[in-house]
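Have a look at the structure that comes next, please.
Of the protein chains in this complex, one is absent; all others appear in place.
Coming up: chain A.
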Amino acid sequence: MALDPVLLSRLQFAFVVSFHAIFPVFTIGLASYVAVLQGLYVATGNAVWDRLGYFWTKIFAVVFGMGVVSGIVMAFQFGTNWSNFSQFAANFIGPMLSYEVITAFFLEAGFLGVLLFGRHKVSPSVHFFAALMVAVGTFISAFWILSFNSWMQTPQGYEIREGVLHVTSWLEAMFTPSFPYRFAHMALAAFLTGGFVVCGVSAWFLLRRRDVEAHRRALSMTLWLLLILTPLQAWVGDEHGLNTLEHQPMKVAAMEGNWDTQPNVPLLLFALPDRDLQANRFEIGIPNGASLILRHDPNGVVPGLKEIPVEQQQPVWMVFFSFRVMVGLGLLMIAFAVAGLVLRRNDRLYTSRWYLRGLQGMSLAPFIAVLAGWFVTEIGRSPWLVYNVLSYEDAVTPSLSGWMVLLTLIGYVAVYAVIFVAGVYYLFKVIRQGLDELGPDEEIHDSDRPARPLSATHVPFDGSTASARS
């Protein structure tokens, strides 16, 4: 089998970006949560908020550290694997990437240090302010990346001269039609991720009756938040879909598994889209459902994949199923948030073992949903790297041969596997230590620095302190 550098480069980028994405989506949500906790501490003076704040800051530090490490590779992949894309679009993507780096620096050099190490050195209000600024900083960082990605989905504000892109309006290029929807959808996804992880971890502690009072508060406030955010996310996601229908109709066609442009399109609950057949097998659907959702009219016409040649059609089944995984998990999240409300009314929220166990499992749901959502939007754009402007074939590095990409792909998988195992193992140690103060094995170093976020925790990697306690 011939090794295709384009396909392998796509796989490599997908792997690296997927691995990386799970960390920032968590830290963005968690940074805001920590800011809320520190704000509550300032407002009420109740030390339980500060203890929770300390606990979640340590987890934030570990995850942030893993995000930084895994992100370095991405900045180089645009050059190693997609050099024609970089050359074509450098006038736009160069400044966007650089501004993201600058934002990250600014955060590290300033407020992150105060948040991680200033707990006993500055007043609670200053500490809260630092937490708030870190939360804002994570959103500014996300702004650059999502603006960059949205431009690739719905490019504008540029012209092409001699094969190179020139920005004619920075405002138009940074704020493309899909950007507001993508940003809102992603911001809510980050909050949901943070929220469900907080719920899952709180549930774990409640099941073991450790620091019950503090974790009850954490669970209660987070469930209220999720009760609002989960349906809101469904609505924003729907709006995002309508925006996609307008600007990238073929992506929506793949999401719906719709082949012919026609009215009365059903909402498919299950199907096996088959590109060779140019049709679905084993369809189970709600009549007129897709037309109703997309056009608000049972007779609404929904675009079909046959509008474009077969070789330009996406791997339809990947988009189709990723979309269903995302939506399915989203509905499950709404169900859990509502179930929380019901249990609360019956006073069984903190004691129902099946619910707490379920919440533990649900901590994984937002991560899978986020990845599935990105699969939909990224694979749904194929064969275009920049939608309708630059294809994968034209974007890839010309000098690349398949074996080089395969070799480094295996290499990155190996490197990330080691980091992931070590990082997650350590994260569980930090979680298990809970709200307890420092153990006897731990020492605080004056040399701890914000750009080494992991230095904000002093839980031993392989000591016995934490495990003995649970």
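The rule is simple: a residue touches a chain if its C-beta (ideal position, glycine included) is under 8 Å from a C-beta of that chain, and two chains touch if they have at least 3 such contacts; residues count from 1.
Note that contacts and distances are computed from a predicted model.
Per UniProt, the protein behind the absent chain is "Ubiquinol oxidase subunit II, cyanide insensitive"; the candidates were "Ubiquinol oxidase subunit II, cyanide insensitive", "Amino acid/amide ABC transporter ATP-binding protein 1 (HAAT family)", "Peptidase M75 family protein" or "Iron complex transport system permease protein".
The chain not shown here is touched by just one of A:F26, A:F92, A:F205 or A:Y350, and that residue is A:F92.
Considering A:V73, A:V114, A:V134 or A:A253, the position touching the chain not shown turns out to be A:V73 (whole complex). One of A:F336, A:Y387 or A:Y426 touches the chain omitted from the figure, and that residue is A:Y426.
One chain is missing from the display, and on chain A it is touched by residues 65, 69, 72-73, 75-76, 78-80, 83-84, 86-87, 90-95, 97-102, 105-106, 108-109, 164, 166-167, 170, 397-401, 404, 407-408, 411-412, 415, 418-419, 422-423, 426, 443, 445-452, 454-455, 457-463.
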